[in-house]
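Selected chains only, in their assembly positions.
Every chain is named by a letter (A and B) in the order it is written, and numbering of its residues begins at 1.
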Amino acid sequence: MRFDGRQADELRSVHIETDYLKHPEGSVLIQVGDTKVICTASIEDRVPPFMRGSGKGWISAEYSMLPRATGQRNIRESSKGKVSGRTMEIQRLIGRALRAVVDLEVIGERTVWVDCDVIQADGGTRTASISGAFVALAIALNKLYEEKEWATFPVTDFLAATSVGIVPEHGPVLDLNYMEDSQAEVDMNVVMTGSNEFVELQGTGEEATFSIAELQQLLELAQTGITSLFAVQATALGEIAGRIGRKPEGEAE
Amino acid sequence: MRFDGRQADELRSVHIETDYLKHPEGSVLIQVGDTKVICTASIEDRVPPFMRGSGKGWISAEYSMLPRATGQRNIRESSKGKVSGRTMEIQRLIGRALRAVVDLEVIGERTVWVDCDVIQADGGTRTASISGAFVALAIALNKLYEEKEWATFPVTDFLAATSVGIVPEHGPVLDLNYMEDSQAEVDMNVVMTGSNEFVELQGTGEEATFSIAELQQLLELAQTGITSLFAVQATALGEIAGRIGRKPEGEAE
């Protein structure tokens, strides 16, 4: 039994509220236990310089925490005048993961800006950001899909993320909260698609190491959790869920 | 009749939800029409260098907007590596206003960090921040008051803020939303105390000017609005409201 009474393979309660803000093309509030993240997707009609003329779109992600999302207040990165290594690493991860399930040729020379702002943190903020951002992104791209009458829906598959880890006295567990995360000897973030494939796998021994057998156990836990996350995403997306991965008629998969 | 059907002297609907986040000593979500701001108050057991050894406390405010709080996405100030002039001006205003109703000697050498994060913007974000931050601050200071068994409650008066302005074809109006604000010829932010005194008055002709008679009209509208805001704050604060301005028994006012 874990600190909060969960089983080793049990996710915290997950809730996704769509259309959380009025201005963005797509927005959600995702809650994973006490972790709460506002994810928005904004469409911009141009791409970064390195993509110009490619005919393809881009997805760029930013991540931030409110200063008091955490137990101790953190200094704002805008006040410090620079973005921390941790933030940059998370931003790069979110963007890369989302680009794996979007057909960038369909969206053409547009950028989707994905913003993940953590308003309350209790572990797993980067994976909650990915799971929430996927829904905000699909909603925003659905607006373009309907408006532009594209033949193909540009989201090619579901995408969700969770953390797994090895916690002393508890062993391998799914979806670590802050207390577990701060004690974990091994910490792994897993991003998977609806087709049961990996997009990202980031496992770290925190002044510790892990064997191939332990890796196997962790990946099984992750897969269990991510399958449940897909169900929450599908419910939140409603009919948009049915368009994901759909090709125009007559086109071979 | 205004764009949204209000009378000239009518506030938008105002709602303050207390204890909105779990970590901060004080936190609220304030909604003024479609403007939504998370305000938190965090206690730190030391003061900035210029106050050390003074025996007095300090209140420091920070303000930020989520990139997509607005109709067009804004670049994060952390990405730009610097805080804009507008943000700094608002931060200084919020801190100065709150310090006017707190007895800094009572709180001793502590800093209260007030964070106002706009998650949705529709005009009046700085005044909503002040009105909400006052409640978060009072909640946080009440915790210290109870814990330290201070003789005096350190909040000496109520404090709220609103905007007034002169809008073409509508004349002087109270509590401008974004559409009104972008058309206004004169824009004024007013911060007042429960004793009906001014703390801040910032009136600006936007490529326009205003007469002393117009100033008089605007100040009356502001007073009306602020009186209503005090009532919403008092309800949100519950029994804490009764402690505001209370001196220890036997001490002359």
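In this section, contacts are C-beta pairs under 8 Å (C-beta built on N, C-alpha and C of every residue); 3 or more make two chains touch, one makes a residue touch a chain.
This one's a predicted model, so the numbers in the text were calculated from it and none came from an experiment.
Total copies of the shared sequence across the full complex, per this structure file: 6, with 2 shown.
We adopt the following convention: only the chains that are shown with their structure count from here on.
Matching the C-alpha atoms of subunit A with those of subunit B calls for a turn of 180 degrees, to the nearest 5. Within the complex formed with subunit A, the subunit B residues making contact are 21-24, 27, 34, 38, 40, 42, 44, 62, 64, 66-71, 73, 76-83, 87, 113, 115, 117, 119-121.
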